[in-house]
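A single protein chain has been removed from this complex, and every other one stays in its place.
Each chain gets a letter, A, B and C, in the order it is written, and its residues are counted from 1.
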Amino acid sequence: MAETGTLNMIQALNDALDQTMERDETAVILGEDVGHFGGVFRVTAGLQEKYGSERVFDTPLAEAGIVGMAIGMGLGGLRPIVEIQFADFIFPAFDQIVNELAKYRYRSGGQYAPRVLIRTPYGGGIRGGHYHSQSPEAYFAHTPGLRVVVPSGPYEAKGLLLGALECDDPVIFLEPKRIYRAAKGEIPLDYYTLPLERARIARKGVDLSLVAWGAMMPICLEAAALAEGEGYDIEVIDLQSIAPYDLHTLVRSVEKTGRMVVVHEAPRTCGFGAELIAAVQSAAFEHLRAPLERVTGFDTPFPYILEDHYLPNAERVLAAAVQAIGY
Amino acid sequence: MAETGTLNMIQALNDALDQTMERDETAVILGEDVGHFGGVFRVTAGLQEKYGSERVFDTPLAEAGIVGMAIGMGLGGLRPIVEIQFADFIFPAFDQIVNELAKYRYRSGGQYAPRVLIRTPYGGGIRGGHYHSQSPEAYFAHTPGLRVVVPSGPYEAKGLLLGALECDDPVIFLEPKRIYRAAKGEIPLDYYTLPLERARIARKGVDLSLVAWGAMMPICLEAAALAEGEGYDIEVIDLQSIAPYDLHTLVRSVEKTGRMVVVHEAPRTCGFGAELIAAVQSAAFEHLRAPLERVTGFDTPFPYILEDHYLPNAERVLAAAVQAIGY
Amino acid sequence: MTEPSPIHSAAPIQILGEDGSCADEHRGLLSDEQVVQALEAMVLNRILDRRLLMLQRQGRLGFWMTSRGEEATILGAAVALEPEDPIFLSYRELGCLLWRQIPLAMIFNQLIGNGRDVCLGRQMPVHYCYREWSIPSVSAPVGTQLPHAAGFGYAARLRGTGQVALAFCGEGTASQGDFHTALNFAGVFASPSIFLIRNNGYAISTPESVQTAAESLAVRGEGYGLPGLQVDGNDLLAVVKVVGEAAARARAGDGPTLIEALTYRMGAHSTADDPSAYRSDEEAEAWTRLDPFERLKRHGAWRGVWNEELEAETHARLDQRVVSTLAECEKIPPPRVETLFEGVLETVSPQLEAQRDEYLAMHRRRSEGGYEVP
Partner (left out) sequence: MTEPSPIHSAAPIQILGEDGSCADEHRGLLSDEQVVQALEAMVLNRILDRRLLMLQRQGRLGFWMTSRGEEATILGAAVALEPEDPIFLSYRELGCLLWRQIPLAMIFNQLIGNGRDVCLGRQMPVHYCYREWSIPSVSAPVGTQLPHAAGFGYAARLRGTGQVALAFCGEGTASQGDFHTALNFAGVFASPSIFLIRNNGYAISTPESVQTAAESLAVRGEGYGLPGLQVDGNDLLAVVKVVGEAAARARAGDGPTLIEALTYRMGAHSTADDPSAYRSDEEAEAWTRLDPFERLKRHGAWRGVWNEELEAETHARLDQRVVSTLAECEKIPPPRVETLFEGVLETVSPQLEAQRDEYLAMHRRRSEGGYEVP
């Protein structure tokens, strides 16, 4: 029987990287402070020591350079794994990601498909203010040619990261830093992968479909537990893959519940919740018993002191859920 | 009575810039080839000659530098008007726009609010392939702190540009280059402004609300005319301002028609159509008689040879409209 | 452990001797009074670094970044400029605020993010903005401020204000694309601006040697058609001289200057960092011998305007002020919840308005008696 261990998300990610570096000699890890220091969140700790500074290395402080260079490394036959220190700092590399990485396979008629995976801690909840809290998933989901994957716990983190590293597509792998250490789980120590683009039903229920990802999962589960106390039975779905996304699972759920609330940290307008609602209302129109709603960050920059007001919490989620159920 | 003239969109924009440069001595125009040459689309033609090369000038070829410098000029009391040669080339400046320009007012508690307007030709229909065709409105609409404005004809172009130049917010002004010269109109030669964030009902109708912006407007009007031949009476709405957007007008329309189709060129997933549908289904749920649908570019990079298949046309719009009406 | 590279090879401009003396011709760079003011600012800087670090450890402050070891570079720039010259800070330049005499309470209000913070507690500590003192808004993405300085300089010239814009950045930040566009644009447009690299040897854990293979960063100036100079960043007088001359050139219409100040980050990168994980004690130790505060003290003594009693007295006085001001500022309640929704655009968008109204209704219910299922 496979061994298991109690790991937090950072350890699970580190384990996935370690196993990849071990199995795939073309894999390299690059980013700011990822080498000797092991990354500001320690996700790459110990890897430079183990695999050498040619395969795990610090870069100059320039995200556009990091991603641009990684694309070139991918073209040259390596499997670069990039860390962007905070998702808020991915924007200097936006052109390289959106105009180059995302389009390289398509525009070359499949002759080149640089296998670049970009890991980056994202989201709020750590008192990081404007620039250590943003959730940029919608930007990337709107960019054809990218995968966007978000784990919600250690088991998912390891399995999805290994799954993403097996696939040849460019991946934006968003790590909910707020639960980096909070979420611990008993997970297999062996190599395993989770399928991409498959949503996970985290809690079964019949009254409402609550959809979220990353650090909003514990919030939603908390809200569902509170709702249970009020006599409501909520289904909670962990989207896991934002792009492509598993519409099928959502639609099946909403066909049953007739109601959906999407929860995300990013600002509401044109966030990924909008996409899910637009798609679900089209596919499950006849089954809708209430408007599909969103509980999200507000249309403001991410605040510092008032962060707790900005971030969706169980109370706000519960209120929206109850309102939808009572519609 | 005010004089009018027959102007195409380029001339109308040029006129608006000219009048602004005349009235506001803090206004300056910068960008690649905007000076002596007057811009690759000639929107700034003649302005350097008239206002001098300190106020209308070519920059080095670096969009991040252009926007970054414009922000600094704004902080220093100027009113910079930036041209990004094609919207596809705005991404090197994405960090400056999203992390700096959009957040400057908020993060400084209103102490500084750089008045930067960024004009850029966007959209397909000119056989421009991947990199001369993109429609990036959703990226900016998802970024709190920016206005996003899109004119659909010469009258709107002049009035909205002058309106945008009067307001103190950062504006992304997207110009549908496909109809730069095609659309001609009899417009006032005097100074006038159109209000921002107000949608325009371009055609009244009762059977369906067709919502679009920019170069999709003529397509929608064509589809509505075709539909009329089939006996359907379609309301066509020109959104004009993407951010903020005029939900009120949409909801009023859908309350009447019970149906909505949104048309845009950008890829479907998480495009701005998703937002409109999510918001309208929430606000007008009881009035919906059919699922709200989208006719959009596909989730692929913008193609070259197969562009005509990619871009929404009257046929596709009509099909979606008729399907919704017949639902 | 990765061996840290030897730091700073080239020979920078220096004025202050080992013993605190300087050549006669340089004495006039600062008046005796200014030397005392600078020493007072350094005393205050060190007090703040110590007290705020403590405060952070006690959980009373979210975050802090010390500038110990870099005070001469930071202060020197402020000293050399006119008060109306905007200084685009990176984040580690508390000394500029102190030199400009921004009230301590205003600084604390920002750090705490209380209701009197001019920025309404919207940003993390050290992300200052004080328009009244020509300090534009600090943001975390490094390097973004550099083209702003180029643009501000352009505006100042066009509007005839006579201002010169100075932007700080770290040597790590000089790797960003924004560094390139800023210096290149500044050069092309002869913008009255100054770019001052605080080369303190590290970008978090990453040593200078990973940022560039060049001999120096100053040498990049030539690639943009501007003077590029290295200065001993621990020598206040040298920094004042170099920045002052750059400012004079800029004001005379001779364009921008790149300055690389060689210094050392004596403390951690921030309160989230532990430098012992990536650099040797000996290295840090060696740099304490070059401590800019000690150096300026010797200079003060050499001039006969500073001594231990004066320092002790100053320290006590300022420490007292810090403690009492802090206590006052900590009492101020946080910004009103409503402020979260204000000032994104000039007016509140209909979308945000709806979000605000919905949230505030819930918030009021909550304040009036716990949360409530609607």
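Assume contacts are C-beta pairs under 8 Å (C-beta built on N, C-alpha and C of every residue); 3 or more make two chains touch, one makes a residue touch a chain.
This is a predicted model, so every value here is computed, not measured.
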Open item on the list: Just to confirm, in the complete assembly, which displayed chains does the hidden chain contact?
Closed with: A, B, C
Open item on the list: Using the touch definition from the top, which of A:Tyr155, A:Tyr245 or A:Phe272 touches the missing chain?
Closed with: A:Tyr245
Task: Hidden partner chain, touching residue among A:Gly74, A:Gly271 or A:Gly297 - done: A:Gly74
Task: Residue touching the undisplayed chain, where the options are C:Leu104, C:Val142, C:Leu226 or C:Ile259 - done: C:Leu226
TODO: For chain A, enumerate the residues touching the unshown chain of the complex.
DONE: 26, 28, 54-55, 59-60, 62, 64-65, 67-78, 80, 92, 95-96, 99-100, 103-113, 144-145, 147, 167-169, 197, 243-248, 279
Task: Positions on chain C where the hidden chain makes contact - done: 175-181, 184, 187-188, 190, 210-215, 217, 219-220, 222-226, 255
Task: Those residues of chain B which, in the complete complex, touch the missing chain - done: 32-33, 35-37, 40, 53, 58-62, 64-65, 88-89, 91-92, 127-132, 230, 268-269, 298-301, 303-306, 309-310, 315-316, 318-319, 322-323, 326
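Quick note on the criterion: only the chains that are shown with their structure count from here on.
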Task: Per-chain CA centroid nearest to the all-protein CA mean - done: A
TODO: Calculate how many whole Å lie between the centre of chain B and the centre of chain C, each centre taken as the average of the chain's C-alpha atoms.
DONE: 40
Open item on the list: With centres defined as the mean C-alpha position, give me the chain A-chain B separation in Å.
Closed with: 31
Open item on the list: Two-or-more-chain contact residues of chain A, please, as numbers and ranges.
Closed with: 64, 88, 91-92, 130-131, 269, 298-301
Open item on the list: Quick check on chain C: which residues sit in contact with 2+ other chains?
Closed with: 122-123, 127, 139, 141, 177-178, 344, 349, 351-352
